[in-house]
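Left out: one protein chain. Kept in place: all the others.
Moving on, here comes chain A:
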């Protein structure tokens, strides 16, 4: 992996960088769409890359269950299986274990969970988690972390944080022994909940492992905590994390949140939001979201967004036509998904250009004014930007 910073914002902590991985170079900051089950829902790999996207996420938990590692290995890895030739990141499956499995018991050894299909109990250890991600073959792999909800309080938070550090060490060991460190890059995940002291201790420990870790994710957030607290934790992490490692904020997808994270020094984020909301008929635009199900669009013959280069808008597909088919035809889901992914990419592309030009604060102001319009943008966003 090569990580090269090419520009820094003089005002905020934002920076533009290039991340060179085994399947190409990705310009950061970027937003990563989620291809949960080896597909961005409704789209082919060719459609996704045509949108200018070159880094997506696969879920380890899901792929391990279906199709399973035997098939992924036979196919030659997840890239080949889904026809994706560019960069791929896999999460560890830690979050899904806690959120999707009916039974999960965390021990020092690993996470004991029951399969949602046959109820069979399986133990997912840090070592096994590495092995699965090795088979998948993603360019960036995540450590197995002991995940607790951001709203949890008490000793469990500290316990999870320290265990995450110990699991990081085990992941590093397994990964280094695998011989895959040249092609697959391991990221650590900073935990510690909303407690500044725990976060600080976690940061210190993980930064000690800097030379054996390719990047850092900020985990344990997006669990429903207040935005002001969210920014505070992000800032605390990005203040301390080394400049020469990419910073990944997990589960962030709203444009306003992405921009504040970037201002605070984050380089990458993933979220199902833009693709999921597309399937529900909501198109994201620089003037705010449009609910295309609404009858007010039934006779609107303009595109979702004038000037948008996505296949849907550039073909002139009208809001009226989309209104007619939204939630009723899969073709509507595909069209809006393509648009929303391009929206996300344009937001982040604009960010990169602005940082390079030294106009990032202006970009933020303009974006928020246009996106939130008459409502004015949320106070927490303003606070977050000020922090950066």
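Here, a contact is a pair of C-beta atoms (placed from the backbone, for glycine too) under 8 Å apart; a residue touches a chain by one contact, two chains touch by 3 or more; residues count from 1.
FYI, contacts and distances are computed from a predicted model.
Enquirer: Which of "Serine/threonine-protein phosphatase 2A 55 kDa regulatory subunit B", "tRNA-guanine(15) transglycosylase-like domain-containing protein", "MTMR6 protein" or "Autophagy protein 5" is the UniProt protein name of the chain not shown?
Expert: "tRNA-guanine(15) transglycosylase-like domain-containing protein"
Enquirer: Looking at A:1, A:14, A:32 or A:51, which residue reaches the missing chain?
Expert: A:51
Enquirer: Could you please point out the chain A residues that touch the chain left off the display?
Expert: Counting over the whole complex, chain A touches the hidden chain at residues 6-7, 16, 18, 24-25, 27, 37-39, 41-47, 49-52, 54, 62, 66-67, 71, 74-75, 80-83, 85, 298-299, 301, 309-312, 315-318, 320-321, 324-325, 327-335, 338, 342, 345-346, 348-353, 356.
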